[in-house]
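The next block holds one structure in the form of structure tokens; read it before the comments.
All protein chains of the complex are present and in place, except for one that has been dropped.
Residue numbering begins at 1 within each chain, and the chains themselves are lettered A and B in the order written.
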Amino acid sequence: MQMLVLTLDLCGTFAFALGGAMEGVRRRLDVFGVLVVAFVASSFGGIVRDLLIGAVPPAALLDWRYLAVSLAAGLMAFFCSSLIERLRSPARVLDAVGLAFFCVAGAEKALAFGLGPLMAALLGMLTGIGGGIVRDVLLAQVPAVLRSELYALAALAGAGIVVAGELLRLPPVLFAIAGALACFCLRMTAIRRGWKLPTAGGPGDPPA
Amino acid sequence: MQMLVLTLDLCGTFAFALGGAMEGVRRRLDVFGVLVVAFVASSFGGIVRDLLIGAVPPAALLDWRYLAVSLAAGLMAFFCSSLIERLRSPARVLDAVGLAFFCVAGAEKALAFGLGPLMAALLGMLTGIGGGIVRDVLLAQVPAVLRSELYALAALAGAGIVVAGELLRLPPVLFAIAGALACFCLRMTAIRRGWKLPTAGGPGDPPA
Partner (left out) sequence: MQMLVLTLDLCGTFAFALGGAMEGVRRRLDVFGVLVVAFVASSFGGIVRDLLIGAVPPAALLDWRYLAVSLAAGLMAFFCSSLIERLRSPARVLDAVGLAFFCVAGAEKALAFGLGPLMAALLGMLTGIGGGIVRDVLLAQVPAVLRSELYALAALAGAGIVVAGELLRLPPVLFAIAGALACFCLRMTAIRRGWKLPTAGGPGDPPA
């Protein structure tokens, strides 16, 4: 079980780092900049969560494996960017896996540190989306997560299921799996069908 | 008294969240993005202050009422944006009320955690302006607070009065009221008269 969790966690880290590094390559950062964006995209959500609940130093700074996986993903994106551009579809699946695992792990950790159910669900969501937000802030663009297909809502749903299981005192493993599955399926379906949340003023208006 | 403080605090949160959400609507974020910006704009100043003084988890994550008020303001902005655009003037008054209360509350909390007078005044200011700064960073624009009419200076004045009262060992309630009033009046007068701080190179130069 412990092994499975670690594997999933590192898969999520890898997926997020790869996505962040690709963005950095597209914006013509140098190799160091690409590695920084890869690390930030994969770890910042967890780091902010750990700062907010008082778990310092954050886990991402204590375990070297997260850094190693981020850097490996960053170097891959740097040297094989044209190859990875063609593999968009598997990268999206991996990203959804990362989101699913991070939202569940974030909610579990917030509950373990004694936060209330509402805030634990929100911190789970933040763990999933925080890295992407800071990645976009570093690249001086409005975070995609504030506009794209049900991204944050899928993370919130996954984290919410974990918290619901805790409230009902049911076995946490089951609800962790259910939460991760719900997040993953919701996100994949949203991508496939192009589901978007509404914007104010109706979907037909031109962007300002 | 406790009731009054809570009411003022929630008014400030509401005003800041409304302003943040309006910005999000203008930038065509989806409904979730608008809610995130509303929460960030209203709570980030206090969250950063709490992180800096070591008060974790931050108050804004422990008390659900702040979140509820932020989300209510965000939904209002999302569904009634055209109405609110017309109510600009009351929104500005509300925003100045929020600023006044936040700078006083921030300075009081920093003093209570043992920071020196200079830093307590600066943290009071940060509590007032931090949310607006992060709101603008998320929307990929230079924070308005770094350029607009005596915004941060009004917050600093209010926080400074609170700290001065503490240094002189005078009754804190009186100085809290005086600080809030000073901040509010300074900000409102600056808006009405168009007072601005100078920029380098003289006020007549074209912006770069």
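Definition applied: a residue touches a chain if its C-beta (ideal position, glycine included) is under 8 Å from a C-beta of that chain, and two chains touch if they have at least 3 such contacts.
Just so it is clear, the model here is predicted, and its values are computed rather than measured.
**Student:** Touching the absent chain in the whole complex: find that residue among A:L62, A:A112 or A:L167.
**Tutor:** A:L62
**Student:** To test your reading of the contact rule: which positions on chain B touch the chain that is missing from view?
**Tutor:** Chain B touches the chain not shown through residues 51-54, 113, 115-116, 118-119, 122-123, 133, 137, 140-143, 145-147, 152-153, 196-201, 205, 207-208.
**Student:** Applying the definition given at the start, please give the residues of chain A touching the unseen chain.
**Tutor:** Where chain A meets the chain not shown: residues 24-34, 36-37, 47, 51, 56-58, 61-62, 64, 67, 77-79, 81, 137-140.
As a working rule, only the chains that are shown with their structure count from here on.
**Student:** Hey, how far is the Cα centre of chain A from the one of chain B, in Å?
**Tutor:** Computed from C-alpha means, the inter-chain centre distance equals 30 Å.
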